[in-house]
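Complex shown without one protein chain; remaining protein chains in place.
Per-chain residue numbering starts at 1, and chain names A and B are given in the order in which the chains are listed.
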Amino acid sequence: MSEMSWWVEAGVALLLVASGLFTLTGAVGLVRLNDYFQRMHPPALAYTFGAWCITLASILYFSMQEQQLVLHPWVIIMLLSITVPITTILLARAALFRRRQVQRLGKALMSPGE
Amino acid sequence: MRRLLPSPLLSLALFALWLALNHSMAPGHLIMAALLAILMPILLAPLRPYPARIRHPLVLMRLILTVGHDVILSNLSVGWGVLRSHRCMPRGAFVRIPLELRSPAALAALSTITTVVPGTVWCELMLDRSSLLLHVFDLDDEAEFIAHFKSRYERPLKEIFE
Partner (left out) sequence: MSPLLDGAITVALVCHGLAMALILVRLLHGPAAQDRVLALDFLYINGMLVLLVLAIRYASSMYFEAALLIALLGFVSSAALAKFLLRGEVIE
């Protein structure tokens, strides 16, 4: 294993800590916010910034370690950026559908004469 | 050429994906990647309703840069909004945005952009594609947000895809 220069290690360390902090912020938001649609926003912090920082850190680290450009982690970020919007939109639609169903049921209970 | 490679971008992406997954440039992997890049688009052609055309590559590059810039800024603002939510809750709200985009590819791109940017979540597209329902994390002024959204994302997408 070759010796790494200190600035590469500092960059990797900074990216790792940043990703950890952003993911933690997202989790805090998931617990603390009080409306479902508000809670859909904080996980995006981990999906974008958290994942990007870690991917950049591993590309930097493995490229320096193997002395060639390693683009393998890039696949993960591509996969994530394709799949995450699909699950997010499906979840938003499901929540909207269920909320409307509850409202309709509430209305039907309030006025049984209809 | 057109018959052999109906969608060159997809072929290129598949070629790169196969090489990245195996992380090697051995001749065997190169042949397999080329085979995949040629066969997959032909086999998938019946599943794609119609080919999407990308008109202005320069506008596309600028849109990608804009989205990257917005992702970073809204990450910071959503993170800040979460951290000080014990003092003042962010004012989340639904916004209905009238749309001029009609092409499915452009709408798919728009939905990806809105979900990737943390401050907004795409909730629903009207059945006639005339407007869309967005949930915004911290809404200041509705009219201003709609104008900002339309000029920033919708206009470049209209230029690119329509």
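Please note the rule applied: contacts are C-beta pairs under 8 Å (C-beta built on N, C-alpha and C of every residue); 3 or more make two chains touch, one makes a residue touch a chain.
Here the structure is a predicted model, which means the values were calculated and not measured.
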{"item": "Omitted chain - touching chains that are shown", "value": "A"}
{"item": "Chain A residues that touch the omitted chain in the full complex", "value": "1, 4, 6, 9-10, 12-14, 16-17, 19-21, 23-24, 26-28, 30-31, 36, 39-40, 43, 46-47, 50-51, 54-55, 57-58, 61-62, 65, 70, 72-73, 75-76, 79-80, 83-84, 86-87, 90-91, 93-95, 97-98, 101-102, 105"}
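The rule we apply is simple: only the chains that are shown with their structure count from here on.
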{"item": "Residue ranges of chain A touching chain B (in the complex, touch as defined)", "value": "22, 25-26, 28-29, 32-35, 37-38, 40-42, 44-45, 47-49, 70-72, 74-75, 78, 81, 84-85, 88-89, 92-93, 96"}
{"item": "Chain B residues touching chain A - in the complex, by the definition given at the top", "value": "17, 20-21, 23, 71-72, 75, 78-79, 82-83, 85-86, 89-90, 92, 94, 111-112, 115-119, 121-124, 133, 135, 137"}
